[in-house]
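Removed: one protein chain of the complex. Kept in place: all other protein chains.
Going by the order they are written in, the chains are A and B; count residues from 1 in each one.
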Amino acid sequence: MKNYLLQLADNALILGHRLGEWCGHAPEMELDIALTNIALDLTGQARSLYQRVGELEGASSDGVSKTEDDYAYLRDVWEFRNVLLVEQPNGDFAQTIVRQFIFDSYHFYMCRALTQSTDEWLSGFAEKSLKEITYHLRFSSEWMQRLGDGTEVSHAKMQTAIESLWTYSGELITPNEIEKELASQGIGVDLNKIKPEVTAKISEVLAASNLTAPEGIWMQKGGKDGRHSEHLGYILAEMQFLQRAYPGQAW
Amino acid sequence: MTSLNLEALFQSKIDEEIKIEPKDWMPDAYRKTLIRQISQHAHSEIVGMLPEGNWITRAPSLRRKLILLAKVQDEAGHGLYLYSAAETLGANRDDLVQQLLAGKAKYSSIFNYPTLNWADLGAIGWLVDGAAIMNQVMLTRTSYGPYARAMVRICKEESFHQRQGYEIMIAMANGSPEQKAMAQDSLNRWWWPSLMMFGPHDSESTHSDQAMKWKIKRKSNDELRQQFVDVTVPQAEYLGLTIPDTKLRWNEARGHYDFGEIDWEEFWSVVKGNGPCNKQRLKARIKAYEDGAWVREAAVAHAAKKEQDKLPESSAKAA
Partner (left out) sequence: MKNEWPLWEVFIRSKSGLSHKHVGSLHASDAEMAVENARDLYTRRNEGVSIWVVASKDITASDPDDSDPLFEPAKDKIYRHPTFYEVPNEVTHM
């Protein structure tokens, strides 16, 4: 259970972190605000999940419970369980939108299914998050179409982005052992069940955006089990700098 | 009506505290002054996202990260409220932005200083936002309606900015020796630039008289600066930090703090583009603008296509 929640939390934290990198540098000022809003939603979701993990773990032998920040700031690369997609660099705005859209498509159907979880805390969390994610998916789907079906330049950039990120799309809807286990207990989401919805949504938006999914691409995976791309180390080095350099301080 | 009568009528409205609204007659110079001032103010909000944005990926806790994201986001919002107010005067946002990127428009010099340690995020909220709020509260009563309304909104939202900054300072000032050192270091670096935010002495300020007569500005630079020093000194004392000014002392007779003279050479040098980060700040904005060009263009092209798609339907209806 703990590792399942960490998967969900780490996805939200790392993608939120990436979106935060845009703040002040987006293609239009209105987009600075929009991307930051999504970053705020995701980081907020990560907080709730880490807090819940802390509750479930309870106090250690010395009577201290872990805080949300212990999970975010004091674990190393192999302990993070986010998918490879969310740690990929922002690249240009096309890369950011494609990454967001692929993730949102998974996130939306996953979260909708999670509202049916037999775990009361999780279903409540999913209810609340689903409202936020519904908006994210709407935002990224619209931008897929604006850029995919905009100018020749934007179309080319989007097609390139899809081709470079597609290899990370499979991991989202391929269950690992933890997900299989939790799905069998009715706590977690059965990814095989939502897979058709996710792929249908992606196909529908790609078609409307005049974009094509590449075929015969090898699907990378491993993030959910702590085997990451080289990018995550740099994200953590930056994110965890103060907590690592000055351990145990209040900020 | 002759232009002389119009001008007298205009001034009498100002004197009677009747707000000027977008389509009302106004002297050209009033319009120009406002466009200049409001757009500078908007540019300051947008450029002001950069020094704080610099720490979003390094915020030391999830709570701080959320606060910082929300704060920098507010600054983008404030920039947009202000551009929106400038546009009611017939200015065009893209033209204004172009002026900024070409180095022809000014923005607040304070954002040309670097953020070097985490306490700077506290100092910016406490001192820089604190100084800005003095000015902004005054501007909620400015004579131009859309500007005053934007400022009311901004002031409401800004009040959390200063508080979160002071909260960071409290945490640092009460923290480890290293954290205290960071807090003092950041006060040392931000104090004087914050005092410079109020602009030159009244005797040196070129636009001030007319701006006061038109009630665009309602307090002088020196008045606001004194007000800022008076409220901030006790706040620094509470933190146990030392303000880097040997001449700072309470003057019982004046009922105000006396303080040392600003290094005006530094002030003018930063205004002229030689601050530590002038070049980097503009470069970042130019990069965002240029890298974003294809995105903005694609959105326009896509909207045009959608309009095209709608046409046959509506003409069929008309027929």
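We take it that contacts are C-beta pairs under 8 Å (C-beta built on N, C-alpha and C of every residue); 3 or more make two chains touch, one makes a residue touch a chain.
Please read these numbers as outputs of a predicted model, since none were measured by experiment.
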Return the single residue from B:D74, B:D120 or B:E158 that touches the missing chain. B:D74
Sort through A:L6, A:L19 or A:I33 and give me the one touching the missing partner chain. A:I33
Per the whole complex, from B:E7, B:E157, B:E266 or B:D291 the residue touching the absent chain is B:E157
Contacting the left-out chain in the complete assembly, out of B:D94, B:D209 or B:E290: B:D94
Quickly run down the residues of subunit A that touch the omitted chain. 28, 30, 33-34, 37, 138-139, 142, 146
State which residues belonging to subunit B touch the missing partner chain. 21, 23-25, 73-74, 77, 80-81, 84-85, 87-88, 92-95, 146, 149-150, 157, 293, 296-297, 299-300, 302-303, 306
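The working rule: only the chains that are shown with their structure count from here on.
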Complex contacts: residues of subunit A adjacent to subunit B: 13, 17, 20-21, 23-33, 36-37, 39-40, 43-44, 46-47, 50, 68-69, 72-73, 92-93, 145-147, 149-151, 153-154, 157, 235, 238-239, 241-243, 246, 249-251
Touching residues (chain side subunit B, partner subunit A) in the complex: 46, 49-50, 53, 56-58, 60-66, 69-70, 72-73, 76-77, 79-80, 118, 168, 171-172, 175-176, 178-179, 284, 287-288, 291-299, 301-303, 305
